[in-house]
Each structure stands twice: as C-alpha cells, then as structure tokens.
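Subset of chains shown; positions unchanged.
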Amino acid sequence: MKEKIRCAIFGVGRLGYVHAENLAARIKGAELVTIVASRKESAEKAARELGAKKWTTNPQEVFEDPTIDAVVIVTPTKLHAPLIIQAAKSKKHIFVDKPLTETLGEAEMVIREIQENNVYCQVGFMRRFDPAYAEAKRRIENGDIGQPIYFKGVSRDPGSPPEAYIQTSGGIFLDLAIHEYDIARFLIGDEVKSVKTLGNVLVHPFMNKYGDVDQSITFMNFQNGASCDIEASRNSTFGYDIRGEVVGTEGSIQIGSLQHHDIKILTSRGSAYDNIPSFPIKFKDAFQYELAHFIECLQKDERPQVTEIDGKISLEIAVAATKSFQTKETVMLN
Amino acid sequence: MKEKIRCAIFGVGRLGYVHAENLAARIKGAELVTIVASRKESAEKAARELGAKKWTTNPQEVFEDPTIDAVVIVTPTKLHAPLIIQAAKSKKHIFVDKPLTETLGEAEMVIREIQENNVYCQVGFMRRFDPAYAEAKRRIENGDIGQPIYFKGVSRDPGSPPEAYIQTSGGIFLDLAIHEYDIARFLIGDEVKSVKTLGNVLVHPFMNKYGDVDQSITFMNFQNGASCDIEASRNSTFGYDIRGEVVGTEGSIQIGSLQHHDIKILTSRGSAYDNIPSFPIKFKDAFQYELAHFIECLQKDERPQVTEIDGKISLEIAVAATKSFQTKETVMLN
C-alpha cells in the first residue's frame, strides 16, 4: 500500500476549501502539496492556512510535477473537461466535483482520456458517503424494505445563488437536481428510462431571463419498473433541506432531517430546534468520507465508487430533464 | 338555536358506521333517528347497536318523514346524485361523503337542486377538520410562513381496495387524490389553473385492466402563481401515510406523521413506534369534528364550510387529473 497520496487541488472557493482542509488535516493517507487558484491571493492564503508546500495560479505546474499523484478539481464546471484531460494525460488520478463536465460531448471525451491513460476518476456525488444515505443503501441491500419501487427526493437550497452564477449554472436540473439523479440511481439500483420535468419561478423573477426556475419537479421511470419524483428548489428560506425516501414492496426508508444540533429548546412559545443552514454543515462528514474513500482507493490501487461513468449518466439525465422542461415532453434515455 | 337535529344516515359500511356512531354518541346536537341500508340485516343491526329508533331499506321513508332534518349520505358514489336531489326536494339538509357526485353533469344538477330548495350541503372532506390540518391553516392565515407558494402532499393507502372496488372507483385521481386536491385548495387559499399527472402500476397488475394506477403524481399550478405536487399511492404496506407540507415565502409547515401511539419501544434492535394502520384511526377526531360542525351549523342556521361548490371544484380537478393521465397533456381548468 502506498504511504501517502500527494495531492494538488484546483479551486479553493467555498467547497474547494472544505476539500483542501480535509486533505490537509483529516485524511491520513493524503498530503496536500499544491494549491492552484485563479487568484494569486486565494492560492497563497489557503496554502499558508493549510500548510501546503506550494501554491500557484498556473495549472501546468501541477501537471509537470512528477511527485503529484492525484488532483482534486473544484473549479467552475467549464474548466472540468480541460483539467481532467490534462490530468489524465499526465497520469494523475482525478477527483472532480459534480457535474463531470458541462456537456455530454465533453463527458465522452474525458471518459476516453481517463480510460486510455489508465487513471482513476471519482465524481463528487458526496451524498453516497453521507452516513444516512450509505446506511439506507445498506438496509435496502439487506432486504429491509423488500424490492425498492419508488424514490422520493427533496433537495432545497436555502435561497438562490447570485444571478451571475445562475446565468452560467446550466439550470436547476444540471446544477442542483443532478445530485438527486445520482442518488436515485444509487438507491433504486437501476438505470433511468424516461424523464419528465415541470417547474416554475415562484420567488426569483430574474430566473425567467435565463429560462431557469426556482421550483422544479422531476418524474422518472426506471428500466426495472420503479419510478421516482424529485423536488429541487431554491426556496427553502428555512434551511438546507435535503431528504429522501425509498418505498419498497415491504416497507420504506426515510432519509435525513433538517435538524442541526441534537438539542431542543422548550419555551412557552413551543419546542424548537435549529435547522441545518448550509451544505458544508449538512455534508461535513460526507465530504470527508468521499475524499477518504478516493485516497484509500489510490493507496490500494483500486477503482473508486462513483466513477466518470456515473458522472456521465447523471449528466445525461440532467440534460434530458432540461430538455423535458423546455419541450414539455417526456424524454426517453437510451 | 334548534335543540336537536334529527338525522337519517344512508349507508353503514366502514365509514358510514363511523359517522353513525358519532351521530349516536358523540355529537350533542344530533339525534340519530333512522338508518338506511340496502341490506336489511345491516340496517337492523346498526340500529340496534347504536340505539336508532328506526331502520329501513327504503330511502323514501326518510324523505317522507317530516321529522327528519338532515341526511348523511355514505353510500356508493353512484347513488349520491339521486339521494342528494331527493333530499333537497324534501327540504332536508345534506352531509355527503366525497366525491359530491360521479360526474360533473350530476354535480351541476345537485348544486341547482340544493340552491333552489335552500338547504345546506356539506361535503366530507374531513381533513380540513383534522386538528393538524386545521392548525396549519390557522398558522398560515396568521402569517407564520409568509405567503404560501408550494404545497406538497402525500396520500398513501396501505394497500389496494379489492378489484371490484377499483373497477368502479373512477380511478386513483377521483377516488384518492381528490382529498389532496381539496386540501391543497384549502391550504394555498386559491384555485387551480392547470393539472398534469403521471402514474404507474408498481404493485397491483390488475389495475392495468381498468386504466388505473397504484402510484401517481399530480402537479398543479394555482391562479396566484403557487404550485404543488401530490403523490397518491396504494402501496404503503407500512401504514396509512398521510402527510402534507406548505412552503411559504418565509417558512414552511409540515403536517402529520405516521406515528400512532405516543410511545417508543427501545430494544437492542433499535427504537420503534407503531404506525397508523388505517383511515378510521388517523382521522378519528376529524370525522367527529366535521359532523359536529355540520350539526352546529344547522342548529344555528348557518352555511357549513366545505359546500357543494367545493365538492364540484375538487371533482373538476380530479376529472382534469384523470384526463391529463390519459392524454399525457397538461389540462387547463377554467
């Protein structure tokens, strides 16, 4: 087993910094060597705070550094494809945040490079590593609810990202609902056959300009006959509300809650607890565990779960979902 | 205020008996005088058990009895229209289980008769009287969640009714989801503009014969811009699972749970509580309160909530939902 996996990270924004911290301080098998960011100040500051040896604004430095084993890509989506391709060509293993790429054409290209260069790639669908979702999967496989026949997902952001982000986000199905598409596949254990979506702008009128919505529903049929509905919204002013349910032929599993601290305050106005405000809190452990899994796989020279193929399939669903919304038709997947 | 409202009940099946018991024993202002059932034995047995003075298999006896103030109709749906019309003509007030009638044509006829004869009519959408839904409405009106923008309903029967029932039930949208259509209107406080439905047979293949499904989703837009999704299914082997949520611009209300007794059993296998098995348990109070409201309105000569108009509107939505499912199109309401 390889001692330490030497890593570079691309991007130290909100989520990038979470990954960088995990690499630096919480994942035994990883060494955070280089931080790459487009702004010099960000790169330098993160390197100092996290004790990384190097920082740079030039990705090439990483690709030309033979001591780097793996890259963690947490940049804007449009940079995913070029970075993955260069990483693969440089024989570096790849962890890339979702979505794999911006387009299906790019997805096919990066898959080809990854496979030709024989490197490993894991896509950042962290929910699979959340202790609740992971335990749900284990219970389903254990037969606790019989055969899974229906998935019901709720994915609510506590507000809209800024207009500038929405403009290039690819829309709610590609940007937000894609997490649910992956987890639905994971929990149902099958592939999607058809997708039908609907949506509305309920709170953020500016979204109309970009053909985007802040409230959406996706209805999907699976090849094995199971089906699902998924609500994705930007309108939960009350917290980061991620829940799921898998109905089976002999029972159901409900996953997740909005409760943050494990305390309740009782007053004459009622009983209350605080809500999970944001994704870094909700998925603190999941972000750590997904990266730990990636590093451990590299140490053991094993293929990680949630590969570039999963990345591509979820992207296909998200593209179909977007098309269904635009055409008002059910879209079939092949 | 009128002392006692003298009532006759038509139908003492499962739900009919619940209503009859409430009239006989739990609603102060009501007197259960006559029980009408198609089978002599049922009528006689219920009359004996509940202390009703008369029983008959002939509805005319009720309509010709000048001492009867009101009728409670809990028969198969196809009898609703003729019974309502005769009751109205006989100047008897009417409580009728949902749906108001089988067809929209009938609905218009009965509305005309009710209004011409100046009697009151309440339709049995009991969820409005369930303490949880009623409190949710009060909280919404109190402004606790801002403006309601989304309703999410779950209505899961713990299994399918027998094939014979399904055959004449009118389908899942008319028979089951209609409760949710009424409660969505009630909680959002507005009327539906468009309906789109999807569904599948997941568990009960015989439903295919009747063009019915055991798992359905309804997506509706309201005139004020709000929208909703409603899951109705026959597949919750784990209990009678009725829940709702109203998302507002400043918060959300989650309504209902599956827990039956207010106890938890903790063992080495985990912590557990029992689930609500069936509608008479879930809506025990609601069934009592809706009838108490009806009787109280009659005593005070006031119009009850949930009138024949509400009955007709929910029926229109259910008919549109069925049409959307059959045509795969979004159906507009006028």
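Worth a mention:
First chain written, first letter: the chains are A and B, and each begins at residue 1.
By our rule, a contact is a pair of C-beta atoms (placed from the backbone, for glycine too) under 8 Å apart; a residue touches a chain by one contact, two chains touch by 3 or more.
In this text, all values refer to a predicted model and were calculated from it rather than measured experimentally.
Here 2 copies sit in place, and the number of copies making up the whole complex of this structure is 4.
One rule holds for everything that comes next: only the chains that are shown with their structure count from here on.
Chain centres here are Cα means. That of chain A falls 42 Å from that of chain B. Chain A contributes residues 149-150, 152, 154, 196, 198, 200, 202-203, 215, 217, 219, 221, 225-227, 229, 231, 233, 235-238, 247, 249-252, 328, 330 to its touches with chain B in the complex.
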